[in-house]
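A protein chain is absent from this complex, but the other protein chains hold their places.
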Amino acid sequence: MGIALGAGLAVSIAGLGGGVGMGIAGGKAIEAIARQPEVGGDVRTLMFITFAFIETLTIYGLLIAFMLVGKM
Amino acid sequence: MIRKRNVFMILLLTLIMTIGFASLAYASGAGAGGVIPAPEGHTPKLFNWYAIGWTAVNFFILLAILYKFAFDPINNMLEQRTNTIESSLKHAEQVKVEVEEMRKEAQANLAESRKQAQEIVARATKAAEDAKDEIIAKAQQEADNIKDKAYAEIQAATEKAKMELKDAAVMLALMAAEKVLERAITDEDHKNMVKNFVNEAGDLMC
Partner (left out) sequence: MFTFGMLDGALFHIGPIPVDHIIVTQWVIIALIGLVAFMATRDMQMVPRGLQNAFEALIVWTYDFFTQLMDKEHIAKKYAPLLSTFFLFIIVSNYSGLIPGAGNIPGYQPPTANWNTTLTLALITAITVQIAGFSEHGVHYLGHFISPSPLMLPLNLLEEITHPLSLFLRLFGNIFGEEMILAFMLYLVPFFVPALLMGLSVLLAAIQAVVFTILSASYIATATGEGH
């Protein structure tokens, strides 16, 4: 039961943190593109790279959760 | 930025998600007692060197295949296409130059022919002018000739009339002298005398 709770906590906290971070990053990127549409391509590339970095942290949480569940 | 209410919402969401995921994990993972049946199998070992070696070999095989079938032919084709486009551009440039040359030539020809036409016109004008001058000169000359001839005829007629007048005056003077003198003088004497006189008189009169 404790391991299951731990897995759930890992996924949910990692997911929420990643979600908030991604929302802020995506919003700023869209603001930047709206203000200066001519650099849209560069901003989009950078945005995807940033998303990938943020997502990695979420995925770490997910992996920890899988590992914990595997230990059950 | 994140206000208190939002923090509360996040905490609530975390709680809900935690409970949900935990119950899912518990339901699926409780071994033989799990509610949801999961398929059999076991997690692969990390650092399975056989798998890593095979994957590396496969990756480099794929790289080689792509080099053979994609990158080399496409690069060659791109280079060839570049060359073709360059050569056709050069050819187009050459054709352009040629056309320009031809245009210049045609223009030169046109100018030449225009000049020639002008020359012809000028020559014709000059010829016409010459002809006009000649005709005028001829006419002048003819007129002069006619005038001269007429003048000469007048001169001749005047001479003739003078002579006739002189003869008539001689006759008249003879007759008058015969009448006055009533004597016969030798004709020779008379004639000489009268002639001299008439000559003098005629010279004076005329």
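Observations, loosely collected:
Order of writing sets the chain letters: A and B. Residues in each chain are counted from 1.
What we mean here is this: contacts are C-beta pairs under 8 Å (C-beta built on N, C-alpha and C of every residue); 3 or more make two chains touch, one makes a residue touch a chain.
Predicted model, so just to flag it, every value in this text is computed and none were measured.
When the missing chain is restored to the complex, the residue among B:I74, B:A124 or B:I154 that touches it is B:I74.
Residue B:A56 is the one among B:A56, B:V97, B:A117 or B:A176 that touches the chain missing from this view. Although one chain is hidden here, its contacts on chain A can still be listed: residues 45, 48-49, 51-53, 55-56, 59-60, 62-63, 66, 69-70, 72. Take chain B: the residues that touch the chain left off the picture are 24-25, 28-29, 31, 36, 38-48, 50-52, 54-56, 58-59, 61-63, 65-67, 69-71, 73-74, 76-78, 80-81, 84.
The rule we apply is simple: only the chains that are shown with their structure count from here on.
The residues of chain B lying in touch with chain A in their complex are 2, 10, 13-14, 17-26, 28-31, 43. On the chain A side of its complex with chain B, the touching residues are 1, 3-5, 7-9, 11-13, 15-16, 20, 65, 68-70, 72.
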